[in-house]
Structures are given as C-alpha cells and as structure tokens.
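First comes the structure, then the notes that go with it.
Note that this complex is displayed minus one protein chain, with the remaining chains in position.
Our next item is chain A:
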Amino acid sequence: MSALDPFAVEVIRHGLSAAAEEMSLVVVRSARSPLLREAGDLSSAITDAEGGLVGQGRDIPVHLGAMAYTVKELLKVCPAETLKEGDSLIYNLGILGGNHLNDVKVARPIFVEGRLVAWGLSLAHWPDVGGTWPGSYYAKAVDTFQEAMRIPPVPITSAAGVNRAVLDMVLHNVRDPVSCEGDLMAQIAATQAAERRIRELCAVHGTQAFVDVMARLHDLSEAEMREAIREIPDGAYEGEDFLDDGRPDGSPARVHARILINGDEAVIDLSGSDDRMQNFCNTTPYIARSAVAYAMRVMSGREMQQNAGALRPLTIVTRPGSMLEPGWNAAVAAGNHETAARIVDAMFRAMERVIPERLSAGGPTTSGLLSFAEPMPDGGWRMLYEVHGGGEGARHDRDGSPATRVHLTNTSNTPAEMIEANYAIRLERQAIRRGSGGAGAHRGGDGIVRSYRILCDEMWLTTCVERTKIRPYGMGGGEAGQPFRIVLERAGVQTELQGKANLLLKRGDVVTLEGCGGGGFGAA
C-alpha cells in the first residue's frame, strides 16, 4: 500500500465525495415529496465492494453513520456473486443495516470490466410507507408489522430497466403512489450517476489503483480517529440521558453510556440502557453505532474524513433485548431520531467534565415532528411532514443559536408560503420563542413557535417530539432550556398534546408547537 501515490489518494477522495454530492443533487432536484425537495431528508454514499463507506454527501449525519452498515449487511443475504451489472436493490428492513422503515434505500453494485468495485447507495425518507397510520409513524405500535410495509432486498432495476412488478408491489402499498414513484425514480437516477462517476475514476486511475485507494482511505480515517482518541485523557466515564417516557409505567426510559478511553482506542458500552419498549422509540444497533460515530467525530474537535475506517478503533456494545438492540420485530420509527439523539446526549454527559470545551449544552435533540395527512376524495392522501428545531445549547465560548437543528439531523422547515399553497392549512404564526433558552455565562438559543390552523374537515395528525418533559440540560452550571410543548386549541379550549401521539383534527383546530430552548453554559 505504501507504493500508492499519496496525491492520487487525495484526487480520488475528491472524486468520491463529488460523486456522492452529485447523487444527492439528483434526488433533491427531481424528487416529488416536499420532505425530500424542501426539507432534504435524504443521504447518499459510495462504499467499497465490501460495503465500507468511502464517500458521502453533505447530508444527514444519522443516515450517513448507519449507511456504513447498510451494504455490509445486505451482502450477507445477497452475496456479490448473485449480482449483475444493471441491478439495483430496494430495501428498508432495519436488520439490514437499517434504521426505520420510512428510510428506503436503493443500492447499486457498480461493476467495472465485470468486477464489483463499489456501491452507490441512495437513502430517502419516504413520507409514507403504508401501515397503520398515514405517514407510517404509529406511536402505539408494539411491533414492526403495525408500522409499515417491509421491503426485503428485491431488484428494482436490472440491465433490462425498471422491474415493473416490484415497482407495482411497492406502489400498491403506499398512500401517495404518484409522489412515491417520482421519488424512487430519482433515487435510481442517483445510483446511476454514481455508477458513471466510479467508472470514470477507474478509467483515469486504473481499476486496481482505485480499489487500493479506497483501502488506503479507510487506513487514513482510522489514523485520524486514533489521533483524536489519544488526545482524550484515559479513563472510564459514564453518562445517562432519558426519553420523556417509555418504561412500562410510563416513566422516562434511560439511555446509558460508559466510555472507556485507552490510548488510541475507545469502548462505548451502551448495554446499561433500558429494555425494549412497547412503543416506536426502540432503535437498531446500526443507529446506535451511527450516533456513537457522530459523537466521537464532533468530540474530536477537528475536521475529519468520515470513512468506515474511522470505526476501527471504536468498540461499540449494545445489549440484545435492550431498546438499542430490540430484535428484528420491534417498532423503531421514532427511535431513529429520538433515541439515537439520547445516545449523543448520554455521551456528552459522560464527557462534560473531561472535555467541556469540545461539547455544547443540551439542545433540540429531537425531530420535532408534526405530520399532517388529509384524506382526499379519490382515496389518496395529501401529506405534510414538518420537522422542527429549537434553540441550540450554549458552548464555553458562545451563546446557542436560535431556531436551528443540532447533531444527528439537519433537515429544513417548509416555508409557510409553500404549505399554504399546497395543503389545507394556514399558518397563524411563526416566531422565535423568546426567553426559552437557559440562562448561563453563555445563554442557550431560543426555540420557535409555529401555529397551524386546519382548513379541512378531517386531518390526521402525528406528533413525534421528545424533550417535552426532560428539559435540554445546562452545562458547567448553566440552566436548562424550556421544554417542547404542543397545544391543541379546539372551540376555544386549549389542551396540551402528548409528544408522541396519533389523533384526528377537525376544521378550525389550531395546533401550536413550541420548540425547546437550548441549555446555558456556565453559571450566569
């Protein structure tokens, strides 16, 4: 490997990143669902032949972390020798390096001169994948079957083109097949773009050199991660954080992290987290790994390349039967963003006395999701998936920003003018929630307020919001931020809604979401 031209490594790295960025551009520009085209809830990656991630777009951290496993696990059930040029596979199962059923992947093996050299992987959050409730977030789901359609790896394309039978099977199980088809075509086009670019890189540098460089990129990332871990003092550190509820008695469920730093290696043991929950807040071990990888990367306090090699110095432990390794049939829709975020928080709490200058206080570590689904006369649905940030936690050297996304997610809001033009909803108000950030030497950022008035007879609402009871923590003596709050006003009467619920709204109802403020840093 030492014979490799060090500059060719960098040139190919640029090429891989450019290819992944191009994939995301293709999806955003041609997708149908507002969730993709406005909010950008999608990610793209290039992996090596074995599924090790080597190139990623500037997308959603929680996706990208899990995608390090998505092809690896796929290869266990679809061996490389069964694949042919022109194939691409669609799947969404959590056990295949996945997260929740809404995140549908299209994976394309990329062959050069008959040899499998890489994969193009496009992940997109579909606004609906069938199941009990429109939007496929069913808060009371006790298992995966209540959640949504389950797609095992099946060929959506072959050299002959799109596989119509598979496409029909999928489209007949979603509530908005027209948008769904457009989104899926965009994902397929993205993997085709990846294929073109990888072939170009191989043509320029030689296929073997390209393959060698991918291996080298893993080594470089590993070296970077080891260097970062070495800077953290050796020791064992423990931290915990809580979901708003989830235990059988409805009390907050615990996520626990024990971090063991030893030289240039780290063990992150999450097995102290609570057992599998009887709701949709469980998650998969891949998402747990993704959250850990994210936290380690930001704690490194440096620009780092994110390749699968960066995971090598990390030993990540989850306990079978726990909420982080709940088994293949568990409900996991919300755990993808809610429970995953708790892992980051638990790790921050563990390290807050060790490297406080590299962390930030608690923030809107939740999707802040409100999803609205209106039944249409033709039997279809019109769906709006709204995600919300809040105030960022403060840091040792600055206040938190208002109204933003933190950590594992980075999706946008949908403009009021776009919502009103496309849905039976009027926005009554969209404002900064002044004073909601926690006090401190540096203040936490303020959250937001957004009010929706329903203009149709029937609207199916899903809420999926954490931090309604457990407030975003302060750090180093700073105060906690105000919690999330969702209020329904019906006929002049105000009721506070649960953070995770499904309910029917009527014409004239006003739902107001108040996003949490960030925690402060240092005593005020």
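Keep in mind that, in the parts below, contacts are C-beta pairs under 8 Å (C-beta built on N, C-alpha and C of every residue); 3 or more make two chains touch, one makes a residue touch a chain; residues count from 1.
The rule is short, and it goes like this: contacts and distances are computed from a predicted model.
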Fill in the blank from the handout: Complex minus one chain; that chain's UniProt name from "Choline dehydrogenase-like flavoprotein", "ABC transporter permease", "Hydantoinase/oxoprolinase family protein" or "Cytochrome c oxidase subunit 1" is "Hydantoinase/oxoprolinase family protein"
Fill in the blank from the handout: Missing-chain contact among A:72, A:289 or A:395 belongs to A:395
Fill in the blank from the handout: Missing-chain contact, candidates A:38, A:103, A:128 or A:147, resolves to A:38
Completion exercise
Touch assignment to the omitted chain, from A:9, A:215 or A:456, lands on A:9
Handout entry: Touching residue (missing chain; options A:81, A:113, A:249 or A:303)
Key = A:303
Exercise for the section: Identify the residue among A:49, A:68, A:118 or A:185 that touches the chain left out of the display. Expected result: A:185
Fill in the blank from the handout: Considering the complete complex, of A:159, A:421 or A:491, the missing chain is touched by A:421
Handout entry: Residues belonging to chain A that touch the chain removed from view
Key = 5-11, 13-15, 17-18, 21-22, 25-26, 28-34, 37-38, 40, 58, 61, 178-179, 181-182, 185-186, 188-189, 192-193, 204, 220-221, 223-224, 226-227, 294, 297-298, 301, 303-306, 358-360, 388-389, 392, 395, 397-398, 401-406, 410-413, 415-418, 420-421, 426-432, 448
